[in-house]
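What you see is the complex with one protein chain gone and the rest in place.
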């Protein structure tokens, strides 16, 4: 069943997507599903394990469930410092 | 054979001796001999291994030889930092 | 300006991690860690250097997602305080465009003895680098630019190495 998910892209993902944020109708159970199904948006061939995800401003796992109305933040590999 | 040795005392050794420096006539082969024979001056019961010694402004060992006219610096246990 | 360190007084310190877009001033920051019981202070600074993996770097652009950088940074500092007998620990990270020689991140720790200050400082910077949602884009002398850890990483990602 399709869910309405707001997706936020960061750093290189945002540059690929061309937008900071968009709301998509998507058939996804987990954060990982969102990442995989939006490959043509964020354009990343990164392994999921290199990236991070947050749901509604809380750090999450790739197998965390997503619900209708959630905001999913897609983080490419971090490089602080 | 007696040698003329100038001895400099530091920190607690100086406080015990009551002088910064004095020249003594002493029958000593090594820096360790100087330390042991001046026990009543520096007043220390420290093991030699806890203390350090310099001869003519170069760090030395307790078994370094002392010569007539040398200046021997007696250093109690250090505590920098 | 020399601020005699004997004249310290505890500053009001609400936040142990901060994301700022102005130059980091380690001299002001270290004063926040003063404590009459502190015998040791360890500090770390990450500076922008002119080279990375053979590329000549002209400047570095930091992107920080502040809400989660702060909450994750607070966790890191709480972990350091739980693991090591320290008194105070703070971290400040820059965002925006930085020039060569600028300070991108500062970590400071005070403790009674030096072992704990060194270990906690190292723990914090190590964790900050791998856990906080912060990205940097290098701008090269040849006019190109690249996101650190991203483009090269993606180029080299082979299907067999992909894992969840």
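Read from first to last, the chains carry the letters A, B and C; within each, the first residue is number 1.
The rule is short, and it goes like this: contacts are C-beta pairs under 8 Å (C-beta built on N, C-alpha and C of every residue); 3 or more make two chains touch, one makes a residue touch a chain.
Because the structure is a prediction, the values reported are computed rather than measured.
S.K.: List the neighbours, among the chains on screen, of the chain that has been left out.
M.R.: B, C
S.K.: Can you tell me which of C:32, C:79 or C:102 touches the chain that was removed from the display?
M.R.: C:102
S.K.: Have a look at C:55, C:75, C:122 or C:139 and name the one touching the chain we're not showing.
M.R.: That would be C:122, which touches the missing chain.
S.K.: Which residues does chain B use to touch the chain missing from this display?
M.R.: These residues of chain B touch the chain that is not shown: 10-12, 32, 44-50, 52, 54, 57, 59, 62-63, 73, 75-81.
S.K.: List the chain C residues touching the unshown chain?
M.R.: On the chain C side, contact with the omitted chain comes from 1-2, 4-6, 8, 23-28, 30, 34, 36-51, 98-103, 110, 112, 114, 117-118, 121-122, 125.
One rule holds in what follows: only the chains that are shown with their structure count from here on.
S.K.: Go ahead and name the chain pair joined by the largest number of contacting C-beta pairs.
M.R.: After tallying contacts for each pair, the winner is A-C.
S.K.: Roughly how far is chain A from chain B, going centre to centre by Cα mean, in whole Å?
M.R.: Going by mean C-alpha positions, chain A sits 73 Å from chain B.
S.K.: Please output the residue numbers of chain B that touch at least 2 other chains, ranges allowed.
M.R.: Residue numbers touching two or more other chains: none in chain B.
S.K.: What are the residue numbers in chain C that touch two or more other chains?
M.R.: Nothing qualifies.
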